[in-house]
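Structure first, commentary second.
A single protein chain has been omitted from the complex, and every remaining protein chain is retained in its original position.
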Amino acid sequence: MQAKYIAAIAVALILGVIIGYLPPATAPKPTVTVTQLGTVTVYTTATVTQPVTLPTTVITTTTTPVITTITTPWPKTVIDALGREIRFDEPPKRIVSTIPSITEHLFVLGLGDRVVGVDKYSNWPSEVARLVEQGKIAVVGEPWTLDVEKVVALKPDLVLMCRGVKPQETQFAPKLEEMGVKTFFLRCDAAKDQYDIYADIRTISTIFGIEQKAEEVINSIQQKIDSITQRLTNVAKKPKVLHLVGPPSWGLYSTGGDTFIHWLITTAGGINIASQYSGWPRLSYEYILSQDPEIIIVAVHDVDPKRIFEEIVQTPLTNTTAWKTGRVYVLLDEADDMISRPGPRIADALTLIAKVIHPEVFGEVQRSDVVKLSSLTPVVQIAVAVKA
Amino acid sequence: MKIVVNGLEVWYNSTPALKNVSLKVSGGEMTFVIGPNGAGKSTLLKTIASIVKPRAGVIYIDGKLISSISPKELGKIVAYVEPHISKSIPSTVLEFLLTARYPHHSTLSFTTPRQDLEAVEKVSKQLNIEHLLSRRLDQLSSGELQRVLIARALIQNPKALLLDEPAAFLDLRYRLEVLDYVSSIVKVNKVICIVAIHDLYLASLYADKIIVLDYGEVVAAGTPDEVLKEELLEKVYRVKVHIVNINGRRVVIPVEPIERISL
Partner (left out) sequence: MALPLYERNIKHFFISLTSFTILIVFMFVLALSLGPAMLSPHKVFQAIFLKPFGYAVDDSVNVIAMLRLSRALASLLCGASLALAGLLMQTITRNPLADPYIFGLSSTALTAIALGIILAPNLMVHKAYVVIVSFLGALTGYALTLSLSKLSGGTSLAMVLAGIAIASLFSGASHILLYVVQQVIKTPYVYLLMGSASTVLLKDLYFLAFPTIILTILSLAFFKPLNAYLYGDEYAKQLGFNPTLVRDFAASIAALLTAITIAFVGVVGFIGLAAPHIARFLTGSDHKFAIPITTLVGALLTLVADIVVKLVSMFAGAVGELPLGVVTAVIGAPFLAYLIIKKVRE
């Protein structure tokens, strides 16, 4: 009798798990639909993005010019990151960007004069801050708490949004559409490497018909990346890197193997110790100690690195090689922005991370927003004395 | 053993429930409180049990002011049987009955003395609820629960027993059996017993003394012969009654309402 119930419960649990896995499996996959529409310029880049699977040292610059020759006349239809077909009769003139990386793309592509609204956190290039101060660009709230009324009041003909990694990030689009505002989704936060970012740049350029400019931007980014990867070809030793989101007291969250930061670490010649996980996994001290990272990168905003030093002294992280050899870096403010925004500055972010991971090749980082905890000299000596 | 109530006045917020109630009850006799719905019967019992605080008036138990007796001490003296208890957290009858012994022990003592269990054993046998001890309170029928509640009060072994509607939900047999049993305990142990009841027939069978309440005031008090009069009951209850003599007792038989509810 009792075995029957146990069996029933087991069946119910298995059913639950299967049901739980169904929706993502059956959900539409935008990339699949895209490949069927071969005429659309944006996604012909898919052929170019093939090198993704190859080692990053491969020089891909030669393949890019193929794309620049393709231009479609107005009106045109572009497919966004949600797989929607969006029709454009003419290049949009009033754009609202809802996330910093999109703002960065727009300004790098020379579309800055068409931007009428940005989110609260858009702060690069410095021109943005200046334009906001002058009142030429309005601030429309935060990426996840968009002020829909403000957006509508700006009468934009295009709102660029981020598909992101969570479904709730697309929540504002239906509302805006209902009020007659055109929305367009880019991959941005879901980007896993430079090619995803190139795809975003190309998509934007297609919308505005400036494909040539996009290829120039992409070329210059790729050249920078190549110059870094080339210098790393002879480096045999890849140090193990732990990236921590915030100080350890905020829960030991790190970045998994399918994230943009993982790509940065790997491309810069390091090994991300959390690569077996996906997304933003929570680690345990035991896992960290068993992996024994040689470099720890703590990324956080608005925090005094001294406090992080004081906190790490209290934790078992002091048993890692990274701490013992004084290679714990705190990336603050702009440095944090750079590595967490899949925008046009990825080459700079890569340079930064490469300097952190391989100072013997690229030289030590010289930025005020990157602090090596061992360089907090007075505190370190006390700590070393205590340890000894 | 004696309870004296003097000039009692109880208000629920801005509604008066009892007005200038005075009475005397002594041990060994069954006192029945009767009166229509909302007359203040339950309130009177609750005030004597110190569950409701009076606005004015005093209650003495054996010459001691009730407000000067500690709650714990009062728990040993007075047991009030309420018609409702909370059954939302499942618990067995035995667990419930054992709580009745708590006033007799120190709050922090940890053991369950053997005599507690024996007291439960004895009373539950007498009230024929022994087979229910392992059942959960929420699985009992209303009549079974009523007997469990009365058993609880008797296990508490109080000097004053205040029963609120003890006959509710009981079938004919248990109405008579339970009240008969209670009245013999009252007689033997010289316990004070006040019963609030709607059933005038039971009151006329078992009461030594009857108090009639109406609109929070005592309208009559005395022996059944003095109180159970047709004109008084008709005035209080708005019902035509006959009073017949059976075995030397005045038994009330309600006949018909004075005012009919028109359709």
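We just call them A and B in the order they show up, numbering each chain from 1.
The rule is short, and it goes like this: a residue touches a chain if its C-beta (ideal position, glycine included) is under 8 Å from a C-beta of that chain, and two chains touch if they have at least 3 such contacts.
Because the structure is a prediction, the values reported are computed rather than measured.
*Asks:* With the full complex in mind, choose from A:E311, A:E334 or A:D369 the residue touching the hidden chain.
*Replies:* A:E311
*Asks:* Of the residues B:G35, B:P54 or B:G75, which one touches the chain left out of the display?
*Replies:* Checking each option in B:G35, B:P54 or B:G75, the one touching the absent chain turns out to be B:G75.
*Asks:* Out of A:L82, A:V235 or A:V303, which touches the unshown chain?
*Replies:* A:V303
*Asks:* Specify the residue from the set B:L44, B:I66, B:V120 or B:V178 that touches the hidden chain.
*Replies:* Considering all chains, including the one not shown, the answer is B:V120.
*Asks:* Can you list where chain B touches the absent chain?
*Replies:* 46, 49-51, 70-76, 78-80, 82, 84-92, 94-100, 102-103, 105, 107-108, 110, 112, 114, 117-118, 120-121, 124-125, 130-131, 133-134, 156
*Asks:* Take the complete complex as the reference. Which residues in chain A touch the chain that isn't displayed?
*Replies:* These residues touch the chain not displayed: 1-2, 5-6, 9-10, 13, 121, 142, 144-145, 164-166, 189, 245-254, 256, 274, 276-278, 280-287, 289-290, 299-304, 307-308, 310-311, 314-316, 319, 336, 340.
To be clear about the criterion, only the chains that are shown with their structure count from here on.
*Asks:* Would you mind pulling out the distance in Å between where the CA atoms of chain A average out and where those of chain B do?
*Replies:* Measuring from centre to centre gives 76 Å for this pair.
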